[in-house]
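Removed from the display is one protein chain of the complex; every other protein chain stays in position.
First chain written, first letter: the chains are A, B and C, and each begins at residue 1.
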Amino acid sequence: MKVDNSLPLEYSTEENNLKILGFWIFIGAEIMLFATLFTAYFTLVNRTGNGPTGAEIFEITPVLIETILLLTSSFTIGLGIHAMRLNKKKATMGFFIVTLILGLAFLGVEIYEFTHYVHVGAGLQVSAFTAALLTTLGTHGLHVTLGLFWGFFILLQIKKRGLTPETANKSFIFSLYWHFLDIIWIFIFSFIYLKGMM
Amino acid sequence: MKLKMKWILLTMVITISTVLTGCEPLLVLDPKGPQAKTQADDIMLSIWLMLGIVVVVLAILVFVLLKYRASNQPKDYEPPHIEGNHLVEAICVGIPILIVIFLSIVSVKSNYEVEATPAGYEDQEPLIIYASSSNWKWHFSYPEENIETVNYLYIPEDRPIEFKLYSYGPITSFWIPQLGGQKYAMSDMITTLHLAADQPGEFMGRNANFSGAGFAENTFEVTAMTPAEYQEWVEEVHETAPRLTEEKFEELIEPGHLGRSTYTGTHLEFAPPPEHDHGSSDTEVEEDSHSEDHEKHDSQDTNEHSNH
Amino acid sequence: MDFFDRFAVPHPSFLIYASMVGIGLTMLAIVVGITYFKKWGYLWREWITTVDHKRIGIMYLLSALLMLFRGGVDGIMMRYQLSMPENTFLDSQHYNEVFTTHGVVMILFMAMPFIIFFFNYLVPLQIGARDVAFPRLNALSFWLFFMGMGLFNISFIVGGSPDAGWTSYFPLAGNEFSTSVGTNYYMIAIQIAGIGTLMTGINFITTILKMRAPGMTLMKMPMFTWSAFIANVIIVFAFPVLTVLLAMGTMDRLFGTNFFTTDNGGMDMLWANLFWVWGHPEVYILILPAFGLYSEIIPTFARRNLYGYTSMVASMVIISLLSFFVWAHHFFTMGQGPLANSIFSISTMAIAVPTGVKIFNWLFTLWKGKIEFTTPMLYSVLFIPLFTLGGVTGVMLAMSAADYQYHNTMFLVAHFHNVIIPGVVYAMLAGLTFYWPKIFGFMLNERLGKWTAWTLSIGFVLAFIPMYITGLDGQARRMYTYSESTGFSLLNMVSFVGAAIMAIAFVLLVYNIYYSIRYSPRNIGSDPWDARSLEWATHTPVPEYNFAITPQVASTQAFWDSKKNGHELFKGDIEKIHMPNNSGLPFIMSCIFFVFGFAMIFSIWPLAIITLIGILACMTYRSFEKDHGRYISVEEIKETEKRLRGAKNEGR
Partner (left out) sequence: MKELFPIKQVMGFAFSLVLTVVALLVYFTDMSYTVGMTVLLVTAFVQAGLQVVVFMHAGETKDKGSIYLNIYYALLIALVTIFGTLLVLVWDM
């Protein structure tokens, strides 16, 4: 395999370049996936049936905590990639660990939020609005969960195999994924929560 | 071999055109009301225009095929390399654009026509009829006359009619080809269809949207009559028809097929149509009662289904 | 409902029992046959675990042909049922199942794998690449598609087929009105196949963007590769919509949510809307590669370059955008106002312009050519007028006010068959005939091929043109029966005769394959049609690594240049070639997906959870797996080249 040493590790082979571009295209598909969920949400937002409306169930505190957690984790994974490019294995792993912990905390708050919704009578089966809301949030949450596993496995691989073209490539792609989840959260935060509470 | 095929194709074209223009006119192209007339005119216009395009394409194709087939060319002929020509391509884009612009104008104009009170009847008060479908029947409620019919429709000629469509169950589509195009009837909202008949007659009406096992027979008969005859019918119904009770209506909307029947009173009084906005809070109370109502029907429907 | 009751077919009939026996016996015969000839190992090593784009392509082709016959039988059953008024061949429920499966099978499990077969086989060869960008993902795509297809096809013997139409409009497809598991099959099987297709899209976009031979700029790509690129772009942006939509439908059916139900705020129109947000681009996913194939075949047999290359590319790019702007024309009658209808009416008609440009470009490609009527060319020549007819009726349907009369009628059925059959099916058959010698090393019989094309066309005209007329006469689609008094019977009989003739055409195709396997000469060389693009520049059969030396490209028709203008394609020396290793993981993972899908359909939750964990375990295994592929040594390449060149010289 040809390794081009003038480039950062994650771009150093042809295969790595392919993977990064392929992942960007996957992100394009993910944009459409979430756009469809948003479409469903915006269409159904006022169709609350006998259930509560968004303004009745949304709480600003957990949402704000989630936003800060995810924003910070997006920052730390960015630092992780920066450290990786400086070839600092320990620092890279450190930032990865911080990111995963922040992600886990985010997930914890989200689970609290979901139980809260069910508690106040906004469960999945209550109305079209709650179905669309919980499915949109749930899809994002599911992505975060998968991301946590994925990030954890990459962490193990960096620890075991060091910063090689493969692990660097995986880490970079993981960082793209994680930043993308943050972007989606920004839209959820703005157009589901803030718009709903406006 | 090739010639034979051409003859077969030619005979086919002739057969088709005779059927198209033949003895019995096709329902859609035999309009009995202003809306259907607009649509039939649009259809005929587009058929001629499109036929023109097909003929042009066919002519060019036959010409190049005959002229440039290998057996008509010298053995050593080497076809030239031609990248394209801006003028030719501009024409190939320009003419279709002009056709599309023309058809767009026609289309938009007709859109607004078929969505408004039929042309020529704007000054008249429309007759409002609620047409609701249930598996696999049509219920017609005349709130003005306080009459309800099942699977048949009497309408006065020369009067605009505003159909309010909704469904107890799957999406259906209310269609009387000779009076005008169709529109969906759905369970959670009302759609409006403007029609009018400008002559008396009997017309076929049906549900055009697939709605399950009994879909094929989901038809109704439409009779347009003079206002006097219509008035007579209304009076006759009031004298002879039984009153539509809630129990009777529950029975009627159970899945299955029924013949024609007539009642005084409409189901609109005890089973209000879905004329509300799901979101706004001021209608929430009304909505609640309605949803419960719905649930009752639904559970019955489900039972009925599983019994089958 | 009792647990085991769900597995029983709810509306059994003699036909269904007969097919159960037939399927059982066929499966048994296949298993016994493979065991008898001791081919299990061969099958596993060479096919099931393969990551070679050519072999994966062939497996797509086999699936597509299989499904063509399944869907075709459904179609002819429908035509027979309607050939006479009050016919009792099928009852209403069975008819509903038949047209539902006909639609799903033909679009998703016949046309889609057929075009993906062409993507797989041709794109890497046309751009001079060794394989696709992600060979193993490609294998996973295929196996997921295959398992989705398998899952959908067992529906009619286990639990009952879906019966709500291929569009599955809610609330008809909801639990309230579709009580059997049929629609669960629809939701889950298409979901699994759809994930596979989405990954195909990502794979091919990356391949085309990054793996082109040196010198092949975007505007020097062969037209089929361009069409494949655009179609895959549409796949990547349209299929996520389907993923979400099917997930919501599944939740409504299995978890009691209220997206599309009739109460608690559910909105049936949202299903119709999102279905067509995916469904309309899907149509262009099918038709664009077909256009690409015609753009390869017509220049080859007109012995001329493709006229208006730039405008061909531009029109496809415009179509790829516009295809996402028109979906609402599938439900002009849903009650939205004249404003929305007008917008979608105009955008729909606008698509006719780029499509028209393509038709004219093909016509001008014939101009000043030296036209040879081979079988692929015959299909292309028949395609132009027939497809034009389908296209112009499309413009008619786009006029929304008039559409109130066409909607849900046989006119619409006639229209979309009129674009899909001459557009897609002819292209697939033309492409198959055209590329058959490249793939299998011998030609299909030309005389039989032409007979097939003519028979198919006559059958097509007889089967579908009458529907335009009955549609205008008020025959709604999806009616399982009608009465004598409607007057539909004569034309429906004509339709049935046409369908029967089409069936004969497909029998001829099969006979042609059989005949050619037995009698066709094998010494045809690697370029039997005197063609123009890179896929013909390598040997037949194509070696595993496609090209021993990566070709150098300088124009849109590199191979033609090398033959006629002395362009040197293969410069430099042979070097060792890096190839990916075979892997059983895609197959195993897809098998688990199959079981997962089955568990979901029948709501067997413990099994669903176990299989889900299995899928995640496969992904984890993949993440940790170290696989750097392997090298083919220079000696091995030289030996292969010598062997293949020998075969070629013999033929010349």
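The rule is simple: a contact is a pair of C-beta atoms (placed from the backbone, for glycine too) under 8 Å apart; a residue touches a chain by one contact, two chains touch by 3 or more.
Fair warning: this is a prediction, and the values are worked out from it, not measured in the lab.
Q: Touched by the hidden chain, which of the shown chains?
A: Visible chains that the missing one touches: A, C.
Q: Touching the left-out chain: which of C:A173, C:L274 or C:M428?
A: Within the whole complex, the residue contacting the unshown chain is C:L274.
Q: Out of C:I195, C:A328 or C:C618, point to the residue that touches the absent chain in the complete complex.
A: Going through C:I195, C:A328 or C:C618 one by one, C:A328 is the residue touching the chain not shown.
Q: Just the residue numbers, please: which parts of chain C touch the chain that's not shown?
A: Missing-chain contacts on chain C: residues 209-210, 233, 237, 241, 267, 269-270, 273-274, 277, 321, 324-325, 327-328, 334-337, 339-340, 343-344.
Q: Would you write out the residues of chain A that touch the absent chain, in ascending order?
A: Contact residues on chain A toward the absent chain are 11, 17, 20-21, 24-25, 27-29, 31-32, 34-36, 38-39, 42-43, 60, 64, 67-68, 71-72, 74-75, 77-79, 81-83, 86, 88, 91, 175-176, 179-180, 182-183, 186-187, 189-191, 194-195, 197-198.
Throughout what follows, only the chains that are shown with their structure count from here on.
Q: Which chain is the middle one, judged by CA centres?
A: It is chain C that sits nearest the middle.
Q: Report the inter-chain centroid distance for chain A and chain B in whole angstrom, where each centroid is the mean of the CA atoms.
A: 47
Q: Touching two or more other chains, which residues of chain A qualify?
A: 47-50
Q: On chain C, where are the residues touching two or more other chains?
A: Within chain C, the residues that touch at least two other chains are 263-267.
Q: Help me check something: in the complex, which residues belonging to chain A touch chain C?
A: Of all residues in chain A, those touching chain C are 1, 17-19, 21-22, 25-26, 28-30, 32-33, 36-37, 39-40, 43-44, 47-51, 124-129, 131-132, 135, 149-150, 153-154, 156-157, 166, 170.
Q: Sort out for me which residues of chain C touch chain A in the complex.
A: Listed in rising order, the residues of chain C that touch chain A are 133-134, 198, 201-203, 205-206, 209-211, 236-241, 243-245, 247-248, 251, 255-259, 261, 263-267, 270, 273-274, 277, 578, 616, 620, 623-624, 626, 628-629.
Q: Taking the touch rule as given, give the residues of chain C at its contact with chain B in the complex, in rising order.
A: 1, 92-93, 96, 164-165, 169, 171-172, 175-177, 179, 262-269, 272, 302-305, 307-311, 331, 333-335, 337-338, 341-342, 345-346, 349-350, 352-353, 356-357, 359-361, 363-364, 366-373, 381, 384-385, 388-389, 392-393, 395-396, 398-405, 407-409, 454, 457-458, 461-462, 465-466, 469, 472-474, 476-482, 487, 491
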